Structure formats: structure tokens, C-alpha cells
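Structure record follows, encoded as C-alpha cells.
Note that one protein chain of the assembly has been removed; the remaining protein chains are unaltered in position.
Up next, chain A:
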Amino acid sequence: MQEKCDRKIEMLTKRDLERKLDLQKEQEIRNLTNADNEKIDYFESVFNEKRQFIADAIDEAHNIDIDKLGVHFNNISRDILILQKYLAASNIFLRGYDIKIYQQVLQNLTNQARDLEDKLLPKKKFGFKNKKSQKIDIGNGINGNRKKTIDEVDSCAPTKLDAFEDLNAVSDRSDTNLVLSNSQIFKKDILLSKLNNCKIKLFGSPSTLHMNYLKDCYIFCGPVSTSIFVESCENCTFVIACQQLRLHSSKNINIYLHVTSRAIMEDSSNIFIAPYNLEYENIQEDFKKSGLDGCSNNWTAIDDFNWLKLDKKSPNWNVLDEAKRIEKWSSFF
């Protein structure tokens, strides 16, 4: 009896909800003015033109040399991103229903591109991060003079289906120089951990960067589209760009920073900040792909969790003296 009653109430409430939704929809349609209609027409024609362009590019991938495919797919994914932004910017005058349809179109393009890329381009993998090759490294190191090693990336190693083999990490290394290019890190969640006296150059745009337990390291990184995490690092220099910086339990760090929102720090001290000044080929291109605004840098907008006085700046961080700043990093490359 009770159950029957519950079900009835459930049905009633549902029906009530549906009725309201219908009303809302009607209201929305009625509220459209002519100006809105013009904007919608214009949007539709631009959107469709751009969509066709991307769809053609996806088809075109079948006829492209394998060594140029990486770039081709990067361009496609950039174009999809741009179109997504265009849609987002037009949210105001589009109807909820249309937005859903357009988003479905974008989702389909993304899926098509992703599937085709998986098919045509075998997955790359970093060949230096697993524990095994690490051991070999150390073995070599005992005999040879390995003050500096330049690692190479093994690009055609087979991929394992195991989703949790960590392909995107560099860890447990000393005295190592390493350069990773955009094709290895683009849109990936990258981890650097337990590194000693290393110089790592990430010349591209990862989606997120985690740095844990680094000592005496120099880390250079192109624009990270979301956050950079720093935890338990000491005596390091970071030249980094991101939307958000999250710094924890670290000390004696110089950061050449580009941050488009703000940085936060916690349990950290002796942090010195300067504006980002990294240069490498294609860095502008990487900024574009990352979606990060290269013109808006809030490098002195830092909130210290351990210092909640608003009227006085935290003593745990300071602006790095101009005289002490390194202007060109080329000697490090």
C-alpha cells in the first residue's frame, strides 16, 4: 500500500517536473528576438563551415605520411578546441537544445579524430621510466663516467593495454638531462618524482604537471593547460607556466612563473618568484594549443595558506631580485 502510494507520488512529481520543463522551453522560444535569430543564423553558418573543414581534415589523414600525422592530428585537435571555444562564447544567445546538438557534433568529431589517430599512429611511450631500465642505468653508471646522460626516447616500444602502467612519469634518477617534446607530453598528466640534480626540459604543453621530491633540479616547462603541483621539493629552479600553481611543503625554490589565475602555497618557505622567461622553438604555438593566455601573467598573485593576514604579505615568498635573475636559459640547453 505504502509502496503504491510512493510510486504514485513519484509519478506525480516527475510529471510536474516535465510540465515545468516544457513551459520553460516554450518561454525560451518565445523570448527569441529577431536580433537573436540573426546571430543564430550567423553562428550556424560559421560553425558548419568550420565543422566541414575539420571533418575534411580527418578524412585527409588517410593520405598523409606517417611522420607528418602527429602534427596533422595536433592541428585537428586544436581546431576542435577553437570551435569549442566559439560555441562556448555563443552560449548566451543559443538555446539549450541547440547547444546540446552542437556539443554532440563536437564530441563526434573528437571521437572520430581520436579513433583514427589510435588506428593510424601507434601509441608512443617513454622508454626510460620504468624501474627496470632504471636499474640498467645505474649499472652503467658504476662503470662509466655518467655525470651527464642524455636520454633518448624510445618511440616504438609496444604499448601495454594495462591502463595503469605509468607511461607519463620520469622518476628515480640522478644527474640526468632530459628533453621531451610536445608529441610526448601534449595534453598528458605528467609526473616528475624523486629526481636529484637533474635538468628536465618539457618543451610542449601537458595538461597537468606533478613534481614530487625533487632536489637540486632545474625544470623547464612550456604552458601547462591546468595545474602544476609541487610537493616536497628543495633547492630547485622551476621555469613554468600554468593556469594554477599549487605549492606544498617545499623550500629554497626559485620560480620563473607564468600563472593566469593565482598560485597557492602551503608549508613552504624561501620561495623566490620572477616572471616566466622561457624561450624555445614553437613556444608560441604551444601557448595557443594549451589555451593558456600568454598575455595575462599574475606571477605575484600568491596566497599562502600559512599566512592569512590580508594587510601584510607572507614572509615565506619574495620577488627574486632582478640582479639575481637569469635572463637567458640558452646556456642550460
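Some points to look at:
Please note the rule applied: contacts are C-beta pairs under 8 Å (C-beta built on N, C-alpha and C of every residue); 3 or more make two chains touch, one makes a residue touch a chain; residues count from 1.
In this section, contacts and distances are computed from a predicted model.
The chain that is not shown carries the UniProt protein name "ADP-ribosylation factor-like protein 2", picked from "SUMO-activating enzyme subunit", "ADP-ribosylation factor-like protein 2", "Heat shock protein" or "E3 ubiquitin ligase". Note that of A:210, A:258 or A:289, the residue touching the chain absent from this view is A:210. Considering the whole complex, the residue from A:95, A:187, A:251 or A:325 that touches the absent chain is A:187. Of the options A:213, A:229 or A:280, the residue whose C-beta touches the omitted chain is A:229.
Checked against the full complex, the candidates A:182, A:243 or A:316 give a single residue touching the omitted chain, namely A:243.
Taking the complete complex into account, residues 6, 9-10, 12-14, 17, 20-21, 24, 84, 88, 91-92, 96, 99-100, 103, 106-107, 110, 114, 163-164, 166, 168-169, 187-189, 191, 207-208, 210, 226-227, 229, 243-244, 246, 248, 260-264, 266, 293, 301, 303, 305 of chain A touch the chain not shown.
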